[in-house]
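Shown here: the complex without one of its protein chains, the others still in place.
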Amino acid sequence: MSAPRIEVRDLTVVFEGRGRRVAAVDGVSFTVAPRQSFGLVGESGSGKSTILRAICGLAPVADGTISLDGEAPPAARRAFARRVQMVFQDPYGSLHPRHTVDRVLSEPLEIHGFKDRDARIASVLADVGLGPEFRFRLPHQLSGGQRQRVAIARALVTEPDILLLDEPTSALDASIQAEILNLLNRLRREKGLTFLMVSHDLAVIDHMCDRLLVMRNGRMVEELSRTSLDSRAVSADYTRALLVASEGFRRGQPAPEAVPISR
Amino acid sequence: MTSLAPEKTDLRAWLNSDTPRSRGHARAIALWGALSDLARNPLTVFGALLILALLLTAAFAPLIATHAPDAQNLAGRLQPPGWNGHLLGTDELGRDIFSRIVHGSRVTLSVVAIVALTAPLFGLLIGTVAGTLGGWTDRVLMRFTDIVLAFPRLVLALAFVAARGPSIENAVIAIALTAWPPYARVARAEALTVRRSDYIAAARLGGASTPRIILFHVVPMCLSSVIVRVTLDMAGIILTAAGLGFLGLGAQPPLAEWGAMISSGRQFLLTNPWVATIPGIAILLVSLGFNLLGDGLRDVLDPRSARR
Partner (left out) sequence: MSANAPLLAVEDLRVTFDTRRGPVEAVRGISFQVGRERVGIVGESGSGKSMTGRAVLGLVRAPGRAQARSIRFGDAELTQLSEREMRAYRGARIAMVMQDPKYSLNPVMTVGRQIAESLRVHGRRSAREIRARSISMLEEVAIRDPERVLASHPHELSGGMGQRVMIAMMLVPEPELLIADEPTSALDVTVQLDVLRILDGLVRDRGMGLLFISHDLRLVSTFCDRVLVMYRGRIVEEIAAKDLGQARHPYTRGLLACLPRIGGGDAPLATLSREPAWEAPLP
């Protein structure tokens, strides 16, 4: 069997500040096979987004290893960028307010020395379902869904094989979320991408991912396949609480689980 | 006339379009949007007109001036406005005040232009580098900025001019040397918030180098605050230059410079008040123009003031 596309082993991320050490991620391990889609699910403070940032070198790795195809990820920023790209949660914050769509997409092409930039921009815009009329617009002339499509296009324009998705639809309306999720699934099939997706929404992860890891307070709770989640074959109480919560409100039912009072 | 109308509306539609068809078109639309926002504030328009008048006066000074600025006429000294074709009267050497004001605008404008092109650029560079990199770089650069900021501008300018000899060039250099720290502060404050944003993280993940991020991603976000600040500071810079001229440390006679003109006119303030007040009014109007324009620019450009 070939090496997993992404392997995270015993990853620990520690933030230090004001004399306190906080382990945002504490000994987390998982593997993602090529062309698979893996989900990290949890509530705020679970460390799920920190894992993505650690893979990208945006968060300090205190312990553990991250490898891509069995090797350490390329240390140089440019070489790494050719393999791994990320889509951020907030489409309003992830696009430079003064850069047109054209500029957003042509900059990575310029950095990596692509020649046929015009053709690539046109084709990646078509890939994410934006017409050529969007090419010279500024972010404030776009809706949230359109911005997120531009962010996806930016991630894909240099043809990476791994896409990290940090709550890519949680800032969007439900109908727009459906469009973006469909788009991501289609692109994964067409381009043979590997997804590592973070979300607080169990239903979104279930829809998008073959396997998932439930996290809480920086630690692993349990790893599940989609089939076991669908048949509610879960072993941890916390996962069960998340499952119940994802179905909405139930009158006359006690709290599924004690919730910590404050942080 | 009638054939012009459709063309006009075409241009308007082109400028207001929300589907730009090229990079240039996108830029034209953004510029037009900012200009029409500016144009809705009458005070800003008034300020802009004053600056425009200064620009035109400086550009066409020899055509506008009725006399040579340093042509003396000792027989017609200290004459009141209107006397014998002298629109604003004559000074103590019988030179035409109107012509000297007109030619003096070139001096004022070049002082403004040189300072506006050097100090803010330097400040922007220091500020964005410090703000983006953080850590030790930030600490060293900002302490250096604080040290320069601690020097009183006029005193440093006086010392500089005293060491190198009075001239308008030295006065400008002295002003520029002391004017940049506030821009560094403004740019750094802006850069500190910008560097945490997702679009900077995205640029980094796209493989962009740090200089590229500073230059193309951070600087554009800091630029508008600095431009606003520069415009509002212009009045102060003109006054400092005029102040140096007044003290005899800036422009040297017979160069027509507004501050020096006030200085030489002050001996006749009680007997022939126009000699000193007219250049004073010129300084006042130009300073007012820059301040009004700066206020309007702040409303349009400053990210902290309300977005439409």
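Chains here go by letter, A and B, matching the order in which they are written, and residues are numbered from 1 within each.
Assume contacts are C-beta pairs under 8 Å (C-beta built on N, C-alpha and C of every residue); 3 or more make two chains touch, one makes a residue touch a chain.
Every value quoted in this text rests on a predicted model; they were computed, and no experiment measured them.
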| item | value |
| --- | --- |
| Touch criterion as defined above, residue of A:L156, A:L181 or A:V198 at the omitted chain | A:L181 |
| Those residues of chain A which, in the complete complex, touch the missing chain | 43-44, 144, 173-179, 181-182, 185-186, 200-204, 206-208, 226, 229-231, 241-243, 245-251, 255-257, 259-263 |
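By our rule, only the chains that are shown with their structure count from here on.
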| item | value |
| --- | --- |
| Computed distance of Cα centres, chain B from chain A, in Å | 47 |
| Interface residues, chain A side, partner chain B - complex | 56, 58, 77-78, 80-82, 84-86, 88-90, 93-98, 100, 102, 107-108, 111-112, 133-134, 136-138, 141, 151, 154, 158 |
| Chain A partner contacts - residues on chain B that touch it in the complex | 18-23, 25-26, 30, 197-199, 201-209, 212, 216-217, 220-221 |
